[in-house]
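Removed: one protein chain of the complex. Kept in place: all other protein chains.
Should a chain be cited, it is by its letter among A, B and C, assigned in written order, with residues numbered from 1 in that chain.
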Amino acid sequence: MDLILELIPQGAQMILVLALAPLLLGYTRKVKARLLRRRGPPLLQPYRDLLRLIRKEAVLAENASWLFRSGPYMIFSATWVAAALVPTFATGLYASWTADLIAIAALLGSARFFLGLVGMDIGTSFGGIGSSREMMFASLAEPAMIMIAFTLALLAGSTQLSYIAQFMLTHSSLRVSLGLALAALVIVALAENARIPVDNPATHLELTMVHEAMVLEYSGRHLAVLEFAAALKLLLYLSLIGCIFVPWGLAPAGSSLTGYAVGLATYVGKLAVGGFLLVLLETSIAKMRVFRVPDFLGIALMLGLLAMLLLFVSRSF
Amino acid sequence: MTPLAVALWSIPALLCAPMLAATAPRWSAATRRTYGACFALCFIVLVAAFVHLVGARNTAASLHLPIGLPWIGAHFRLDGLSAFFLVVVNLGAAGASLFAIGYGEHEESPGRVLPFYPAFLAGMNLVVLADDAFTFLVSWEFMSLSSWALVVAHHKDPDNRRAGFIYIMMASFGTLALLLAFGLLAGGSGGYSFTEMRGTTAALPGLVLLLVLLGAGSKAGLVPLHVWLPLAHPAAPSHVSALMSGVMTKVAVYGFIRIVFDLNGPPAWWWSVVVIPLAGITCVLGVLSALMQHDLKRLLAYHTVENIGIIFIGLGLALAFSAHKMPAAAALALTAALLHVFNHSLFKSLLFFGAGAVLASTRERDMEHLGGLIHRMPLTAFTFLTGCVAISALPPLNGFVSEWLTFQAILLSPDVPSWGIKLLVPAVGAMLALSAALAAACFVKAFGVTFLGRARTGAAQTAQEADRFSLAAMFGAAALCLLVGILPGVAIDVLAPAVEGLVGARMPSQSTISWLSIVPVAESRSSYNGLLVFVFITMSTLVAIEIIHRFASRAVRRGPAWDCGFPEPSPATQYTADSFAQPIRRVFGEVVFMARERVDMPAPGNAQPARMTVTQRDPVWDAIYSPISGATSVAADKLGYLQFLTIRQYLSLVFVALVVLLFVLMLVMLVWT
Amino acid sequence: MDATALDVAHLLAGGMVLISFLLLYQDRMFALLNVFALHAIVLAASVAWQAHIQNAPHLYVPAAIALILKGIIIPVALHRVVIRLGIHRTIETVGGIGPTMLLGMGLVALSMVVMLRAAATADPLAREDLAFALSVLLLGLLMMVTRRNAVSQIVGFMSLENGLILAATGAKGMPLVVEISVAFSVLVAFIVIGVFLFRIRERFDSVDVQALDVYRGEQR
Partner (left out) sequence: MNVPLADLVIDPLSAVLIIPAGAAAVLALMPGYWVAARVNVLASLATWLAALSLLIDRPAIGGYLFVDDLNIVFVVLSTFVGFTTSAFSASYIGHELEIGRLTPAHLRFYHAMYQILMFAMNLGLLANNIGLMWVAIELATLTTVLMVGIYRTHAALEAAWKYFILGSVGIALALFGTILVYMAARPVIGEGHDAMVWTALIERAHSFSPELLNVAFVFLMLGYGTKVGLAPLHAWLPDAHSEGPTPISAVLSGLLLNVALYALLRFKMLLAANPSALAPGPLMVTMGLLSLIFAGFMLYRRRDIKRMFAYSSIEHMGLITFAFGIGGPLANFAGLLHMTMHSLTKSAIFFAVGHIAQAKGTQKIAEIRGLTVSHPVLGWGLVLGVVAIAGLPPLGIFMSEFLIVSSTFAREPLLAIPLVFGLLVAFGALMLRLSEVAFGEATGSSAPVEASYVPLFAHLALVLVAGIYLPGPLVAWFQGVARLLG
């Protein structure tokens, strides 16, 4: 019985991220449109898009393999599990010790791995271009992410997100390393979610697209699953930034129902603010050329490394 | 019979295995019999070693035979470490033998493979069992020699002969370095049994470490001693490549661990400062080189270099922790290294099996001539994909677990009081993270270009699925990859005796932790649960599929590829291996490999094709090996003039020698009296 | 043993060193052969003197061999070889006569220092003899390596060998001296026959001028 009680918040979080992800997407689109002085689509438009896609028949290229058809599900589930393991409204949930920050980054890596593969399955040049560029970005973004994880782990003495969040709550003080880590994490988040200035989620201008190029051959329900996964990923990164850098309001393990409610409310608030800042950033800068992106990501890697080095050195005093 | 006796009896049995082949009426029967026998023998030794590892904890069994070096004889010993490596060796060997029962049928010159293959296995087993310097070196070099014979099995290709030459040269160099190391360890009294070496401290333990790094490093493929590896491993038949990459490099790691951790006394603080950066560079250079390849087997071979780097990062950290009396952390680092040894032997064998299956069915190992094999060889593709995921260190497979443990060990290193290590470890952590990400890129490329897309040549179009023995071996390895990935705690506990014997501590027992999580230090610090991740992913996939299939349209229509409206039927328009690597080449390759692209664009109106040439240089080869080979060549040329002297000039040499000696004698006598 | 006996032995051995220098000095083929004959005759005298003072009649055999074979037969034979094969009458040297002589002096000094010090405990006769013998030997070797012509190299070898015989006979009571001297004579005869047989005109290396000058074991 205890077990079930403990499992409920965890299950709630899994469903919560699923429910909120398209909303966040719709919210950012809306805000972006408003900032550009357009009316923009309704908030719930992403849900409708998904439903429409699901109902459509799937068109597969003649030489699509089993991997092409099963890939979207794997990408989706890896992203979903990762997103469900990041504390959203509460820490210390039952399954939180399943995976630490490194493992979460690796789960996202799994998702990207399959995304890269399915991009190559049909054997078109666009798929290849998308995959190869995505892997190049990842080769810099992933180490930057690990560096961030190292920095946090050195600071908090743990790689478990729940413990990190608890630590940040109790030991909140300004640190140079933290600032560097935050900047690095924002850059990584932009790259991972194919946002401007790395990639443009709204484009279909062929030669510059990365994420869209990989999913170019998808349609119908497969595309729906992939779009959902992308939305989940955006949510994941915002929750990650939220739980690490603004951990206030997170309900500790075994809280009362009110505690959870407060947590939920602050979480939604954090998403709203985070989404707004993201869009603000996006609208104020231009997209980069593809081969500028490595420099951009290199900055993230350097910042992460610097943050970590500072900690390594300062711990001895 | 004790496990040690079983293992030792298997050696003569393996050496006699080719005799089975000699009695066979046809080559195919000979192939089946030999590999069948090897499989059975390795399996028996595997079981024996496993029983010892699990059952005997860290007690050692030893045995003395009156062969080998007179007055010392041959000593053999089975303790936790050798039992673990015996498991690694024989698991890989059994897999490769099983694979070869089917794969061997495609061999064009079985007479050059069958006699040496069992000898190779015997050599590797002997290295792990040896307990004196002479037996160790004999086995070590015998292992090199037999694998050299296998590398030159396809000798008609001049590249293979060159590979064989470089290989045997580096192997011999390594053996001589180890010989010097043993000489220092044994000292003037000639105590060449390991028991005596354990009892005494070497005169110059630091020099021993450097020599072992040269010796074992050249066999394992540490940069800059790795140059033979990407040449030799692909040249051998694929099941041998699997063994060389997956197992033999691990035997080299064993040699390093045995000498440095066991025989060479307590480590000094600066040892790890040598090992760790070398390992980090090995990682990055290995994976970057792998990315630049378009030969599937060579890509895999370069990737072995990367994984050796990961293992050595673990070993270097263990040295650092040991030197600073942090046994628990040392146990974690060593466990990470050993677990990666085991994991890498699994997935690297699996990947080489896959490459072998592709090679056997298409006669191609150049990825630019493959493509679309997932349709013709779905089962091979599935297992190869498993291997790719595992080697890219992605959860929930096993590669992730050992890299995760290495990361955890890195995170313990700020507690080390030494400044050199403090500054090094973060950099190496970044290198490790970088190489993990690049590995994923590398295997997206390997799998994507080989198995996905459309067939680029007729050979790829008409490929056949691999035979059942090969598939059995591949599925076995894939299953083990998954098993270790989701139950890492069991593997860690099995490893514990080996670790405990070397650093005097072990990781906390993992079997008591709920839900089979692994917790390296404390739950508040970090934990990972492969089983739950696997269950979660499976469940959420099933849920997603269930929901989609309940609510969504199930209609599927097949049509031509969309490709933004410009589908081009020619498979040549696909991304190739080289073009896939191009972004990464532009980011890293321009610095590391001095990669240059040159585009020759004909003038407008000129119908000639445009041409792009990419040139790359191997920095290690340029910096070290070219000068050595050049110097040797110059010395040989200069001294070669001595072959062309006249008799008078030769007499002058005698005359000069005489006068010089008399003169020296005079001086000595003058000084002396 | 009286002092006169010692002085005579000393004189003869010293004379051989002097003649070795004369050999080094020659630049004409026939003069060289004549001086060599003198070398051999002095050797014969020295060996005979040793036979006399050591009361060792068997030593007269080497003396006779030296006198007859090396003092007469071989110089005459080489004379004929030179004429028959039309060998160039001047001697090609390496590094000039002067430096060679200087080098020779250095060698003599070296052998003196080495031998006098080494054989400090031996009796004076043997010691001096040994020192002179070593000088003769080294000068002979020097001649072999600083002369390009085959004939002068043979002469060098023979003078080297004369030094050996001097040493062997000076070593009082040494067994097998006769046998050794005979063996060496056979060796020398072989060499001279070889020169004649292979028609070595100029260089030792070219057994036949036409075909083999190129051959040095391997083509370059």
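Quick note on the criterion: a contact is a pair of C-beta atoms (placed from the backbone, for glycine too) under 8 Å apart; a residue touches a chain by one contact, two chains touch by 3 or more.
Being a predicted model, the structure only gives us computed values, none of them experimental.
*Asks:* Thinking of the complex as a whole, which visible chains are touched by the chain that is not shown?
*Replies:* B, C
*Asks:* Out of B:Phe85, B:Phe182 or B:Phe443, which touches the unshown chain?
*Replies:* The single option touching the absent chain is B:Phe182.
*Asks:* Which of these touches the unseen chain: B:Val89, B:Val113, B:Ile168 or B:Ala301?
*Replies:* Candidates B:Val89, B:Val113, B:Ile168 or B:Ala301; residue touching the omitted chain: B:Ile168.
*Asks:* Which of B:Ala522, B:Met601 or B:Leu642 sits in contact with the chain that's absent?
*Replies:* B:Leu642
*Asks:* Need a quick check: the contact residues on chain B for the chain that isn't drawn.
*Replies:* Contacting residues on chain B, toward the hidden partner: 66-71, 112, 134, 137-139, 141-142, 144-145, 152, 155-156, 158, 161, 164-165, 168-169, 172-173, 176, 179-180, 182-184, 186-190, 192, 632-633, 635-637, 639-640, 642-643, 645, 647, 650-651, 653-654, 656-658, 661-662, 665, 668-669, 672.
*Asks:* Of the residues in chain C, which ones touch the absent chain?
*Replies:* Touching the chain left out of view, chain C contributes residues 114-115, 117-123, 126, 130, 133-134, 137, 141, 144, 157, 160-161, 163-164, 167-168, 171-176, 179-180, 183-184, 187, 190-191, 194, 198, 204-208, 211-212, 215, 217-219.
By definition in this document, only the chains that are shown with their structure count from here on.
*Asks:* Based on which chains are in contact, what kind of graph results: line, ring, star, complete or other?
*Replies:* line
*Asks:* Mind naming the chain pair that shares the most C-beta pairs in contact?
*Replies:* Top of the contact-pair ranking: A-B.
*Asks:* Farthest chain from chain B, going by the mean of C-alpha atoms per chain?
*Replies:* Farthest from chain B by mean C-alpha position: C.
*Asks:* Could you grab the centroid distance between chain A and chain B? Build each centroid from C-alpha atoms only and quote it in angstrom.
*Replies:* 35
*Asks:* Chain A to chain C: how many Å between their CA centres?
*Replies:* 98
*Asks:* If you look at chain C, which of its residues touch at least two other chains?
*Replies:* Chain C, residues with two or more chain partners: not present.
*Asks:* So which stretches of chain A touch two or more other chains?
*Replies:* none
*Asks:* For the complex, give me every residue of chain B touching chain A.
*Replies:* Interface residues on the chain B side: 371-372, 374-375, 378, 381, 385, 388-389, 392-395, 400, 404, 407-408, 410-411, 413-415, 417, 419, 422-423, 425-427, 429-430, 433-434, 436-438, 440-441, 443-445, 447-449, 452-454, 517, 523-529, 532-533, 536-538, 540-541, 544-545, 548, 551-553, 555-564, 567-568, 571, 573-575, 579-584, 586-587.
*Asks:* State the interface residues of chain B toward chain C in the complex, per the touch definition above.
*Replies:* That would be residues 643-649, 651-652, 654-655, 658-659, 662-663, 665-666, 669-670, 673 of chain B.
*Asks:* Across the complex, what residues on chain A touch chain B?
*Replies:* 14, 54-67, 73-74, 76-78, 80-81, 84, 95, 97-100, 102-103, 106-107, 109-110, 112-113, 116-117, 119-129, 131-133, 135-136, 138-143, 145-147, 150, 153-154, 157-160, 163, 204, 206, 216-217, 220-221, 224-225, 290-291, 294, 301, 304-305, 308-309, 311-313, 315-316
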